[in-house]
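Removed: one protein chain of the complex. Kept in place: all other protein chains.
When the chains are written out, they are named A and B in that same order, and each has its own residue count from 1.
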Amino acid sequence: MGKMAGQSIQQIAAALGAEVFGDGTIRVTGLAEPAQAGPDDLAMAMRPAYAADLAKGHARAALIVADIDWRALGLAAAIVVARPRLAMACVTQAMDHGPLIAPGIHPSAVIDASAEIGPGAAIGPFVVIGAGAVIGARARIASHVSFAEGAMIGDDALVMQGARVGARVVIGHRAILQPNCVIGADGFSFVTPQTSQVEKIRQSLGQDDAAVSPQSWQRIHSLGSVAIGDDVEIGANATIDRGTIADTVIGNGTKLDNMVHVGHNVRIGRDCLLCGQVGIAGSVKIGDRVVLGGQTGVADNLEIGSDVVTGASTIILSTVPPGRALLGYPAVRMESQVEMYKNLRRLPRLAQAVAELKKAVFKSDKTP
Amino acid sequence: MGKMAGQSIQQIAAALGAEVFGDGTIRVTGLAEPAQAGPDDLAMAMRPAYAADLAKGHARAALIVADIDWRALGLAAAIVVARPRLAMACVTQAMDHGPLIAPGIHPSAVIDASAEIGPGAAIGPFVVIGAGAVIGARARIASHVSFAEGAMIGDDALVMQGARVGARVVIGHRAILQPNCVIGADGFSFVTPQTSQVEKIRQSLGQDDAAVSPQSWQRIHSLGSVAIGDDVEIGANATIDRGTIADTVIGNGTKLDNMVHVGHNVRIGRDCLLCGQVGIAGSVKIGDRVVLGGQTGVADNLEIGSDVVTGASTIILSTVPPGRALLGYPAVRMESQVEMYKNLRRLPRLAQAVAELKKAVFKSDKTP
Partner (left out) sequence: MGKMAGQSIQQIAAALGAEVFGDGTIRVTGLAEPAQAGPDDLAMAMRPAYAADLAKGHARAALIVADIDWRALGLAAAIVVARPRLAMACVTQAMDHGPLIAPGIHPSAVIDASAEIGPGAAIGPFVVIGAGAVIGARARIASHVSFAEGAMIGDDALVMQGARVGARVVIGHRAILQPNCVIGADGFSFVTPQTSQVEKIRQSLGQDDAAVSPQSWQRIHSLGSVAIGDDVEIGANATIDRGTIADTVIGNGTKLDNMVHVGHNVRIGRDCLLCGQVGIAGSVKIGDRVVLGGQTGVADNLEIGSDVVTGASTIILSTVPPGRALLGYPAVRMESQVEMYKNLRRLPRLAQAVAELKKAVFKSDKTP
């Protein structure tokens, strides 16, 4: 659990712009879940259901939602917030000291003479920074990171252990790269000299299964790179491929979770959230504020409009207009999916009804 | 193929507590699949179907299941086991020398003065161990690994190349971390100042598609860490996120395969198996001895009871009681899934019956 220098309930509430009830002079030194909270913790009771847990713990003060009767739970003070997750963002940010990356450049780092390191940047052990690479001011680069030739990252970036930034990749300010992510891997683009089986099937939708003559794949090289805006986060072990001719693009404020895969030539707008293990195939275009649930897949060359939201593991096989909420494989509107599923579950009853009708009409449950 | 100093069939059978038939004095120096076995190999014929392969190979001795007639296949000796995979565990363990990690601390390793390295620990080239980190006795740490500040791992751990252990992560004894796994990446938790599109859709189940006003994501920082029990294995490129306030927890004896993703605040019990590419969203609780087939997904905030088993690519969208066997998207009991699928395949026949009924009843196959 995070620890902070003691702060009064009054001070925390002021930072949140929230109302204090009870004794605002109580000081807390950490955050805790309600049931585990000690007397010096601020218990975080984000839902009415956590009221019972508050009684189990030993907090004197809590951050609560309006529906919780804090006095009845024996608290001496409460900060009441209307939007608890927003309060959580504010409080946790204040308490996060961030990773320990020693200031200055570790002597083991291998930095090309032509690279530019911004003022105040901290660079950890075994980091490699290639020719012409540019690291922004106050950037913090943890151990084992590599920036290939010509890669650039903006000011106040945080790059965690083992992240790989490929040649000529450009990343904006305040980026956060989680450990072992790979930005600027090669696009996965191959072609056979003659028509391949997969091309035939795309044309015929699988109706002609005759195999074509054996041949090997020739590689389409990725000459483009990756261009990433400001305030972007890339999850642990996520991968973003280079574009073929132009760059793969990710807009300002977009966040990628762990193991998200973004294919070559993809263009993602701003303020999107791509949750864990989402996969975006090549040349997909995604609008702004799109939220893709975990394991969502998007087939190649599709367009996803702005403000689209998908449920977990939704598989998108056709273009999606803006504002849609999707679920299922293949993806359809959430309410259609729920309806289709109900229909599927009702099928045995329908079959039973048909059998009875046949019996009544044909005097037999066999088709005449 | 593994090689061992010669051992007699008698010795191997004794270690297995299994019965020997034929000449127990025969010595073998390795294991082999039946068809590829040479005269000095112990052929591993784990299923009755492998009998034919034994005849193709040149083994003199085999580890077999009871249904195989070893004499008829020209073997001179056989060890007969009731539970062949258990015998496999025993025999392969005996023959596995493990990775070659030189004893002592490689001079290139960067180890903070405040870190504690247990007696007999071996630490490879380019390893980084942060302030206050603790490495257990006889732990073996391969090259390029990083332990951030305050991370701890128990005795007899094996940590493979490029594994990342984040700040304050605590891991028990005898852990095995495969290459490039990431333990303690940041939780993926964001909130918008006002109600977001995704919140609206969660409330309305997608029935109201009107987009909300554009806004950016604010980050909820992860102040918690990850706590992992004893005898846990973490697969290659797997990722485990930190908790928000409390820790993400993985119980004793649980094994994670390659590219498994465990979200923030998740709590997994003991002796679970999570197969390749499984994804667990934030705040999920999983009981003991749960086995999740490859690519299984679990949506956020759900509970999965103990002894649950899922088939490949099962997508869990609601809470699951203990002991269930699940399949499908959305996950239902395996037998229900099979039944629903059969019904779906029978639909054309049902539609045909309805058409005939309409013709008979309404003298037309159009609805009146």
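The definition used in the following text is that a contact is a pair of C-beta atoms (placed from the backbone, for glycine too) under 8 Å apart; a residue touches a chain by one contact, two chains touch by 3 or more.
Being a predicted model, the structure only gives us computed values, none of them experimental.
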item: Selected from A:A15, A:A35 or A:I201 as touching the chain missing from the view; value: A:I201
item: Among B:I111, B:A137 or B:L350, residue touching the chain not depicted; value: B:L350
item: Footprint left on chain A by the chain that the document does not show; value: 108, 110, 126, 128, 130-131, 144, 146, 148-149, 162, 164, 166-167, 180, 182, 185-186, 188, 190-193, 196-198, 201, 205-207, 209-212, 214-224, 237, 239, 241, 244-246, 259, 261, 263, 277, 279, 281, 295, 297, 299-300, 315, 317, 329-330, 339-340, 343-344, 346-347, 350, 352-354, 356-357, 360-361
item: Residue numbers in chain B that touch the chain omitted from display; value: 1-2, 31-33, 36, 44, 83, 85-86, 88-90, 92-93, 95-96, 99-100, 106, 108, 124-126, 142-144, 160-162, 176, 178-180, 231, 233, 235-237, 253, 255, 257-259, 270-271, 273, 275-277, 288-289, 291, 293-295, 306-307, 309, 311-313, 322-329, 333-335, 338, 341, 344-345, 347-348, 350-351, 354, 357-358, 361-362, 367-368
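We take it that only the chains that are shown with their structure count from here on.
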item: Centre-of-Cα separation between chain B and chain A, whole angstrom; value: 23
